[in-house]
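With one protein chain removed, the remaining protein chains of the complex are shown where they sit.
After this line comes subunit A, so read on.
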Amino acid sequence: MAFSTSFFTLDPGVATDTSNHPSPSDEKTTTKMERSTSPQTVREEEQPAADLPNLSAQTQFSSSEETQTMHPPPSSEYGFDQESIAGESTKSTTSKPVSRKKKGTATVIKPPKRSRPGGNTSMGKRKANKTAKPAGSGAPSLNGDFGSDPAGGASESDSGPYCLCRGPDNHRFMIACDRCEDWFHGDCIGMDKWTGENLVQKYICPNCSDPDRGYVTRYKKMCSYSSCKNAARVDHVDRPSIFCSDDHCQMWWNDLVCTVPKAPKIRSNKPISFLDDLTREDFISLLDSPVAASYYQQAQQLTSSLSIIPGQPPLSLPPDFWNNPPPNLLTQEQENFLSGSAAERKQLGEEVLLCKKMLELIDIAIQRRDAAISSPSTPYNKDVCGYDVRLDHIGASYQFSLFLQTDQATKMFKSGKMEDMDEDSQAKWLIGEDAASGNYKGGMCTKKKCPTHRQWRDILTKTVKYEVRELTRGAKERLDGEQRVRDAAAARWLRKGMFDGDSVEHIGQVDGVMDEDVKMEG
């Protein structure tokens, strides 16, 4: 039977497992049961014990616990240490099977081509062996750009001053600070290589650290199996777990069961509580029972209502929040603002399209000029101006939009060619001296080295491109504004959700008394 709750804790790994309860696990576990030997194998969380890629995890840097005392997995209350979950934890899930290059790791298994510890994907940066250093390590989320890094093996050492000691890079283990992007020797900051490679999520150097403002080094949560120092698999999308591997999970459960005596103890006095008489068999059947399942479900409801989703920062929105926002989330004023802003953005988008058309028209005009110059019977040489009257409205959006609606324009865009205009049409475009000068033939200005229209092509193109930039900038500003409004509304919703009606939610009934005690005034 598929089972996956944890009695004592809200094991995040376990919690989410109910949702993806792969049935194959059934078989697996049953087989496990048969194969198991003395410590009765207890079911672990029901994952197919497939090979899982190691993914970066997060949370607390918990110190290893002793084997004796069977602690429940450290994350007993959902308080992942706030420090660790907040902030950068989002990096985890989607990202990075980034493996970092190690610096000067001549001794490591892989040959000099940048030893990539297979599958090890901690977030800390390793010293890439080559120059790509600052450029390569630009943003913390550089995804395995392995190929692009020069394949400089492990043999070079860089002497640019690094670290607190301002020394060279001498094939020692180094780790980069995520804030100042300087590299620090492991020895100088007191971090050993293993920790740095496996357990560091984001390293902040001593210079940049600022505990008051939260700029501290963040480590990943270690496997809850005591004595195991690997990173826990907390933020795997499907099967997050507080253990590093399924084996450890299994072993933990085994150990737990072992603490329960096999046979009932003979005792003289009455048992204090039902727990005293528990045997292993009883325990296992309890874990399997529907009672446990219901407790698990309640726990899950609680966590989801608190918006604490394992593997994601607490108090964050579920990913599809905005697809179906709860009703009355946004006030009327906000709705108006958002719709107004969206309408403005749409309009800006249309203007950008208009500008694209302008650029197209410029190209057509250039082609026409070139054709006129290169045609065999041409009277023009390459000094001819080439400015066409139909380019008159480029740069002025409204007038251009009017121009686009004329037949002439539609024909021109459809065919992609600019034809010579006849006299009458040209006369409509030209006024005053321009008409009298006779420079314009077929709509095109044919003056040589015309001073008036000098560099018309560059000027017009620049104008249009500038316009496009400004429009996109405006659209982005509006989008940012909308985002701010939405975020604020979501935050309000979260807060209200958590402290609804100023009462404390409690699960089930522990004692009849508790109800009154716990409900707060107001």
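Note that contacts are C-beta pairs under 8 Å (C-beta built on N, C-alpha and C of every residue); 3 or more make two chains touch, one makes a residue touch a chain; residues count from 1.
Please note the rule applied: contacts and distances are computed from a predicted model.
**Student:** What is the missing chain called in its UniProt entry, if the choices are "Protein SHORT-ROOT", "WD40-repeat-containing domain protein", "Nucleoporin protein Ndc1-Nup" or "Centromere protein O"?
**Tutor:** Options "Protein SHORT-ROOT", "WD40-repeat-containing domain protein", "Nucleoporin protein Ndc1-Nup" or "Centromere protein O" narrow down to "WD40-repeat-containing domain protein" for the missing chain.
**Student:** Can you work out which residue in A:Cys165, A:Ala371 or A:Ile459 touches the chain that's missing from view?
**Tutor:** Only one listed residue reaches the unshown chain, and that is A:Ile459.
**Student:** Could you tell which one of A:Pro168, A:Pro325 or A:Gly395 touches the chain left off the display?
**Tutor:** Hidden-chain contact among the options goes to A:Gly395.
**Student:** Under the stated touch rule, tell me which residues of subunit A contact the chain that is not displayed.
**Tutor:** 138-139, 180-181, 387, 392-399, 402, 431-434, 451-453, 459-460, 462-463, 465-467, 469-470, 472-473, 476
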